[in-house]
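Read through the structure below, which is laid out as structure tokens, and then see the notes.
Of the protein chains in this complex, one is absent; all others appear in place.
What follows is chain A.
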Amino acid sequence: MISLPDKFKQRLGWILLLALIWQLIAASHFFSELIFPGLDKIILTLFTSLTNGNLLKQLIFSLIIIAQGLTLTVILALSLSILAYFSELAASLLETLTALAHPLPGIALMPLILIWFGAGKTAILLVIIHSVLWPLILNLRAGFNAMPSIYNLIAQNYCLTKLEFLFKILFPAALPYFISGLKISWARSWRALISAEMLFGAINSLGGIGWYIFQRRVFFDLPGVFAGLVVIILIGIIVEDFIFARLEAKTVQKWGMSK
């Protein structure tokens, strides 16, 4: 925790430097302003979109869908992985399913999902779940399998029930893997959501952040496209540096499982 402020200072330094270079290139007018808008224009567009436009509502809409998708997926992945941990048969089925489904990009499934479920919220949720479920299962199972077998013997020594074993030994032991799986899931769910929104169009009357970017693109508003990207980057940094960093500090770091 002590090293955090320092890390932020450095990061801020880098961001300022990159912003400066960006602004210098834009100000040099080496590229047309239509291709390379200045930061002032981007920030201005971002500001007007947030205050006058629907960007904030669209962002909240996107985040709610991601939260729903991630919650569903975590429950699903945990149940499947636990089942596979205790049953050889379930494990081989899950391995087969993962091998079949994991290489499929969510985007490739879109036409199918569109025909079966229509272009509604269900479709976007399905794309998110598909993109997140398989990597999360892989991580969880790796975590479960990496647990030293001596922990099993300890559990037997203490005569722990299966449920106690699950919550007192297996979960904590696999937590570093689970958290890194969650990080991957978070990043992948963003990607899935934004590509789905850009393909399907507005899902409710406003659409989400992906739809915002698409709309800016078709109206030839590059500062607006960048404004959408900036929002995504900011959310990514906030989630990574605050939520995940806190989660790690309170659990795996405190327990001495990782640095």
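The rule we apply is simple: a contact is a pair of C-beta atoms (placed from the backbone, for glycine too) under 8 Å apart; a residue touches a chain by one contact, two chains touch by 3 or more; residues count from 1.
Note that in this section contacts and distances are computed from a predicted model.
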Refer to UniProt and select, among "DNA metabolism protein", "Multicomponent Na+:H+ antiporter subunit C", "Methanethiol oxidase" or "NitT/TauT family transport system substrate-binding protein", the name of the complex member that is left out. "NitT/TauT family transport system substrate-binding protein"
Selected from A:33, A:164 or A:240 as touching the chain missing from the view: A:33
The missing chain sits against chain A at residues 13, 17, 21, 25, 30, 32-35, 111, 114-115, 118-120, 199-202, 205-206, 214-215, 217-221
